[in-house]
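Shown here: the complex without one of its protein chains, the others still in place.
As written, the chains take the letters A and B, and residue 1 is the first residue of each chain.
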Amino acid sequence: MPDAVSQVATREALRVVGQPVARHDARDKVAAATAYAADWALPGMLHAAVLRSPYPSARIVRLETKRAAAIAGVAIVLTAKDVPRNTLATDVPGQTTAVGPLRATLHVLAEDRVRHQGEPIALVAAETLELAQAAVEAIEIEYEVTPGVFTPEAALAPGAPAVHGTGNQLAQWRIARGDVARALKDAAVVVEGEYTTQLVDAAYLEPESGVAWIDSDGVITIRLSTQVIEHFRDVAEVLQVPQNRVRVIGTYLGGGFGGKEDVTVEAYLGLLALKTGRPVKMVWTRQESLLSRAKRHPYRLRYRTGANANGEIVAQQIELLADAGAYAYLSALVLLYSTVTAAGPYRVANVEVDARVAYTNNPPTSAMRGFGAMQTVFAYESQMDRVARTLGMDPLALRRVNALRRGDTLPVGQVIETHVALPELCEKAWAALGPPAPPRAPHLKVGRGLACNFQPYGRIVWLHDWASAWVGFEMDGSLVVRCGCPDVGGGQASSLCQIAAEVLGVPLTRISVHVSDSALTPLAGTTTASRQLYMSGNAVLKTARELRAPLLRVAATLLGGDADELDMDEGNVTTPDGRTLPIARLLAECARVGVPRSHLGVYHAPAGEPVDLARGSGKVFPDYTFGAHAAEVEVDTETGVVRVLGYAAAHDVGRAINPQSVEGQIQGGAVQGLGYGLMEEVVVEDGINLTTSFATYLIPTAADVPDVRAVVVESGEGLGPFNARGIGEPPIGPPAAAIANAIEDATGARLTRLPITAERVARGLGLLEDAG
Amino acid sequence: MIARLVLNGRPREVEVRPNQTLLELLRDTLGIFDVKEGCDEGVCGVCTALLDGRPVSSCLVLAAGLRGSAVMTLRGLERNGGLHPLQDAFVRHGAVQCGFCTPGMLLTALAFLERQPRPDRTAIRAALEGNLCRCTGYTKIVDAVEAYVREGHA
Partner (left out) sequence: MYPFEYAAPTTLEEALALLRQHGDEAKVLAGGQSLIPILHYRLARPRVVIDINGLPLGDIVVEDGRIRVGALVRHHQLEESDAIARRCPVLGNAARLIGNVRVRTLGTVGGSLAHADPAAELPAVMTALDARLAVAGPSGRRTLAARDFFTGLLTTALAPDEILTDVEIGALPAHGWAVEEMSRRAGDFAIVAVVALVSLDGRGRVDDARLAFGGVADRPMQARAAEDALRGREPSTDALARAAQIARDALGPPSDAFVSGAYRRHVAGVLCRRALARAVERARR
């Protein structure tokens, strides 16, 4: 039974928050008035290109750049020796060696070795892109190919070539709770499954792009498409200049999805601008981006799931093995997310997780929407469905029996403190599919599948996350919001305006917002981890409220009565008895009496102590967003082709600040998930990437997917502004499992390897038995 | 070489390199950023322009080959400084997230509606299948085009 909090408990009368307002950036974008990172030219600007390794594992035996540098019109050619600090070292979270924290290194440019195909080796800046590319080709380089490893299994086998100086295991996390061996032995059914997820690319339509220049006060300014403006610190480190001499201006992104979370072009641009003294532009080609940009970790997931006859899941024994590729990037954290979410949004008394990630000479993997909590969904929801089938139980009923509830504890020891709407979400997603599609022909089988998930929002609590914002009135009552929050296209900036409008009663048309400038906007942290609405939204909310209180005290001196009874609406201060004071008048009075009309505020997320995962002792993430998706598919049992006929995605978002934006996130995330489930794969053979074009790396088109019915549930419980929860990542988790479950419903075939291509379905149906 | 074109209604003659594409002519020479660069192989659609009324991948057209053709980019839609009703429909229906695919989607949809003014949702999806979008999942884009048709603008 859904508990009483499934309805919004106390819904204040909100005026702007909760409205599907048109976003301010949408008007600019439809007119192509938004200047993306590549839509920028400066006088004297040079064009940059990168020399990349064609080999996945090799020593650089000879590197000679004189001929390239001598080409007329080439301004400079740089290699590792020209980089002030070429090697960046970071502690790998939670991993130690005998002597201290485990360190991971990253080179700006390759030194004597290359460890993955596409690894950057040299940089060129020239008068034209054509000349820069010609110079790249004129660089003389000889390689000695060395043995590499191309699967995590091979990398962890004894005697495997070391990708870095140490063994190839980058990180390991373990959870052990209860007595899994006994629980499995006593269970009524045990379902064993091995699942494989694939390497995929963010495939944002806007490639990595940026322009850098030295400003008149000597500040190295980099204007680029990024999810993290705080990388100005990394650039400063690389260039060995003070951090306050580097400025990152984040443009409105043409998509991020985690692929623009690491440093991409900024270090190169900073270097080239510094060394040439001229503006420099770098735009990666699609081939470059598909070849070498960090991707989503492929996983092997082994599950043994034990259940009682009544459907209660009593044990999960889980083994995860992920591929970090050639460099660590964020792999250890991604693995942590997988470990914490591996058992799914369910109450399970006995859980063992052994998760490892290994270096290989494959393309590096790092952050991507879902961040490790996505791959596990395919496994745990496939397992749930198989348990349901084995017990003869309805899939929704099985979820209902096991769904987490407030007060339950996750395997890692974290107590769930907010409402879990899972049963309601399952019902609604399933119902939203509508009446079943009539079968069109005997060979076309129709089936339906359900999949649930939970995705953390907000960063790990012991990282002490914070975000700041500045909100201020102009003398005429118009409002400015400044916040360092990058806008990846999900309406991040426009949500801040809605929040400020709600608190300060300023019409949206009278608010201007400036985001994502490391020098000019208060830092708000990364647009990742479904944290931005939670963090910068709360920062703006807090700042606006802190600004409002003293203003209303001044207003009370003008209007009489109690400041607590005054409201701000439509650009006025209003009294309970209907008198109004225009904001501009109030601000003039504030100026007279010395009360500030602007405020800089900081929101600190509730923090916690580091958790030893193996001992299962506490809170890891602030909170989670729960979801349930339902899919209806039609399988052509003669060819294996799968058509998605209908799709519904339900999420509890706490509160929808902008319902239209929330629906858009759900629909977009679901379709990315369908791409992951059905067609996307970066095919790498012995470290060589075979899908370096959009002709071979396939993402869904409008003709491949149906309408996605987004079902938005607002429990009124969430840690974000107005009780919102993060929604950026959650919708990408369930689709692959929903499709796999629907295919089994339609045909009886269980697909365990992604993507679920027509050929794999055909093999699963036994269509190729006689063909060999 | 000289490229001759009628760009958004204005005749232009522009000096171009032999290997210069229409995309490069528009962005690099003329500073028109209505068309974007996404893949250089004609698959993604963000470089879409209308050539004599039909959608083309401007990354695959050599500028030197333009012999007086009409080229339209998004700003060619502007009406007295205001938005074209289809642009307005995109804004109202939440069909724009990162916006990178938007100019190509708009031009392609308009060219399609010229030829098929009363499409259903399936036909709209088929018409837009050559324009990739990574953010919206397409549903609201189809909503916007359908609304535009329903409101009698097509």
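As a working rule, contacts are C-beta pairs under 8 Å (C-beta built on N, C-alpha and C of every residue); 3 or more make two chains touch, one makes a residue touch a chain.
Source: prediction; values computed, not measured.
Colleague: Quick one: say which of A:Ala33, A:Ile71, A:Leu88 or A:Ala134 touches the chain that got left out.
Modeller: The one listed residue touching the chain not shown is A:Ala134.
Colleague: Quick one: say which of B:Leu5, B:Leu110, B:Ala127 or B:Ile141 touches the chain that got left out.
Modeller: B:Ala127
Colleague: Given the full complex, what residues of chain A touch the hidden partner chain?
Modeller: Chain A touches the chain not shown through residues 130, 133-134, 287, 638-639, 641, 679, 683, 685, 690, 693, 695-696, 698, 700-701, 703-704, 757-759, 762-763, 767-768, 771-772.
Colleague: Identify the residues of chain B touching the omitted chain, counting contacts across the whole complex.
Modeller: 1, 17-19, 21, 40-43, 45, 48, 51, 54-57, 59-62, 64-65, 67, 108, 111-112, 126-127, 129-130
To be clear about the criterion, only the chains that are shown with their structure count from here on.
Colleague: Which whole number of Å gives the spacing of the CA centres of chain A and chain B?
Modeller: Centre separation, chain A to chain B: 29 Å.
Colleague: Could you please specify the touching residues of chain B with respect to chain A in the complex?
Modeller: 19, 27-28, 31, 33-34, 36-41, 43-44, 46, 73-75, 78, 83, 87-88, 90-94, 96-103, 106, 121, 124-126, 128-142
Colleague: Give the list of chain A residues in touch with chain B in this complex.
Modeller: By the definition above, chain A touches chain B via 20, 22-23, 25-32, 34-36, 38-39, 41, 130, 203-207, 252-255, 257, 283, 285-287, 488-491, 660-661, 663-664, 667-672, 693-695, 699, 701-705, 707-708, 710.
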